[in-house]
Every structure is written in structure tokens, then in C-alpha cells.
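Just below is one structure, and these are the notes that go with it.
All protein chains but one are shown at their positions in the complex.
Take a look at chain A:
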Amino acid sequence: MADLSINLAGIKSPNPFWLASAPPTNSGYQVQRAFEAGWGGAVWKTLGDPILNVSSRFAAISFNGQRVAGFNNIELITDRPLDVNLKEIYETKKRFPNHAIIASLMMEPKQEKWHELVKRVEDVGVDGLELNFGCPHGMAERGMGSASGQVPALVERQTYWVKEVAKTPVIVKLTPNITDITATAEAACNGGADAISMINTINSLMGVDLETWNTIPHVAGKGAHGGYCGPAVKPIALNMVAECARHANINVPISGIGGISNWQDAVEFMLMGATGVQICTAAMHHGFRIVEDMIEGLSHYLDGKGIKSVSEIIGKSVPKYSDWGNLDLNYNIVAKINTEVCINCNKCHIACEDTSHQCIDRLTDENGNGYLKVREEDCVGCNLCSIICPVDGAIDMVEVPNELPPMSWNERQTALSLAAECKIDIHK
């Protein structure tokens, strides 16, 4: 069996699956249940001044009958006094010394307040700290959470303050509610962060009730934006992790968060540069027991590939992620429809006809049966038909050889500018 243990900036855990700072990690009772179920670590629900909360806090998107495709909340940080949380962290760590407990912290941007909080929390024996610069609702209106996290200078300064006193590794949790997450990630690094984690939740409004015209959820007839998470946000999170992982000035470990529901998602995040992952929505949907399949599935995957340690896969796909300007313009794929698998729903035809490049023909064979065929010379390889096709294996996207050598936009522009300066000859 492969070694699943990880070491994220000095924080060790028996496996890469941590519970994210969120409702599942609100108390010692919950975190201990999670560790019993097999979770490798937990980021304790954000500590700070005791907070009042509202009732009616969560909402979810069902997509065509599949529940919890996306999830949102307007809950705030911990609703329990700091000393109660600290006592339970101490007890939990004592019972589970080999599991990682990271305290999520939030504080108004004042140096001495941060210093005090860090010292008190580290005194109870946490393995690391995670600075919550991401919570998008409620706290942000008071200048904390994502209000800090959207300003690189504030991220850097507060990280610096924490690092002035912290003895354990400091993870900075970033908000996705920003144009370019690498700006704040870099700021965190400049402030001395030992690691970064992403993404926190995304600003969202889940819906409006057509009968009452109330927001979903609403609190006594009023709503406010909440933080969006769950399977639907995974591609956004994965991109942000990958962008940070490939950034020249961001050289700290990444804890990946955002829509991870199973071991396969976790592998994707790790391939894209995450050292470990944090999970919340999947646990809220199914309970802590889902970690059993995560651990086992990851282990079988690594064994199947002959990989000894999960650490070996970290970042392995990062070199494959680049800018559009580096993509080969001479690479061609076309759609091929396998008539014997096709069930003749004609969805590919109408999708291509109306919304792509009009290259899927409806034809009739000698027996009078309809079939679909791609005019390959007109196919641009957009993938649309294979994406919407409801049957596995009915449409393959296949590579077609191109006699031209690979050339990217960047190479093309370089070549053109050299030609303009008459340094090379252009024949084609």
C-alpha cells in the first residue's frame, strides 16, 4: 500500500484529506468523530470574537435532480467562545496526536490583536494556523475576511504580523473573489506565509422564490450574498491552484480546496500542485464516512500506477498548464461518430448546426436508416458534440496528423516580427 502521508510546510498528516474550516469542524466532538472516521487533518472552524449568527443559513443548487451540485452559506465564523474552542482543540490533539489540527483565525487588521490570538492558539498545541482572508459575507462588512483578502497589501501586512510571533507553520487562505488570485498569493508569500490554501467560497445568490419573490435563503424576508462552494466550483478552484502552482514567485505549498468530492478530485488537485486537500461540502452531504473511499480509492490508484508515495504526484501536471499563447496552433482533432454505438438522438447534429461549425450531416443508409457523419474537413475540433453526446463511446475526438510543425501564437508572433525585421525568410 502506498504511503499516503503528507508534509505540508511542516504540518504532517497521515493522509492528504483534511476537513476545511467550516461547520463540520465547529467542535471537538465533530473533529474527533472525523478523525475516528479516518480524516487526516482538520482546520478548526475560524476562531475569533464570539459571533452571532442568523437562522436559515444554507442553500443548495440541485441540477436536473442531482442534489447539492453547488452549496452556499451565510453562516459566520465560530459561534462559541475562544476558550471553549481552545480547550477542545487541546483535548482533541491529545487524543489524536498524529492527526493535523490547524486553527483557522480571523481578526480585525490590528497587529497586537493578531499577536495575542496567535499566542493563545499556539499554546494549546495546534500544528499550524490558517489565516481566513476569504470569508465573503458578514465578516467582510466589518473589514475582515475577504475584505482583507482582496487587498494584497493587507494580506502581506497581516501575514507578516502573524509570522512575527507564530511558531507553527502559517497557511494563508485566499479568496477567489478577486480578478487575479496570484496577486494575493504572492502578497502572502511576501508576508512570509509558509503555505497558501484556496479557494474560499465565491460570492453568490442561490435563487429567488418565484412565489414569494424572496431570496434563497432568506432571513425574515431579506437575503444577503453568501459563499458558494461544492462540486460546481471545482473548475474555478482547480484553475486558481494551478495558476499559483505555476507562478514563478509563488513557491510555497498549496492546500487545495473547492468542490473536492472524492479521491479522483483530490488526485487532480494534487497533480495541479496541491500538497493536500481540504473538503467540506461532500462531508456535509454524506457524513464523515466518505473519507474511507477517498483513502482507499487514492491508495488503489497509486498502487495501480506503482507509485510508492502520494507526495510523488504533487505538481506532476503543472508543467502541462500554460498560457494560451503557448498552445500549438497546428494541432488538430476532429470528431468521429461511431455509428454502431450512436443511438440517433441527433443532439450532436443540432448542436453543431446551430451553435458550432455545421459539419455533422444527417444521412440515410441503403436500408433507409438515418445516421450521422462528421465532415472532417469542416470540423474545428471544438469537442461540443462529444460533450453533449449522451452515450459513452459514440463520439471520439481523434487527432489528425498535420504536416506543419508545431507552432504557437507566441512562436508565430516572434517569427513574424523577425520576418518584419528581415532576419528570416518566410516561404509559407
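Here are some notes:
Just so we're on the same page, a residue touches a chain if its C-beta (ideal position, glycine included) is under 8 Å from a C-beta of that chain, and two chains touch if they have at least 3 such contacts; residues count from 1.
Note that in this section contacts and distances are computed from a predicted model.
For the chain that does not appear here, its UniProt entry gives the protein name "Glutamate synthase (NADPH/NADH) small chain", which is one of "ABC transporter permease", "Ferredoxin", "Glutamate synthase (NADPH/NADH) small chain" or "AzlD domain-containing protein". Among A:N190, A:N239, A:N262 or A:S317, only A:N262 touches the chain left out of the display. Checked against the hidden chain, the listed residues A:E296, A:D323, A:D378 or A:E399 yield one contact partner: A:E296. Against the chain not displayed here, chain A makes contact via residues 66, 262-264, 286-287, 289-290, 292-294, 296-297, 300, 391-392.
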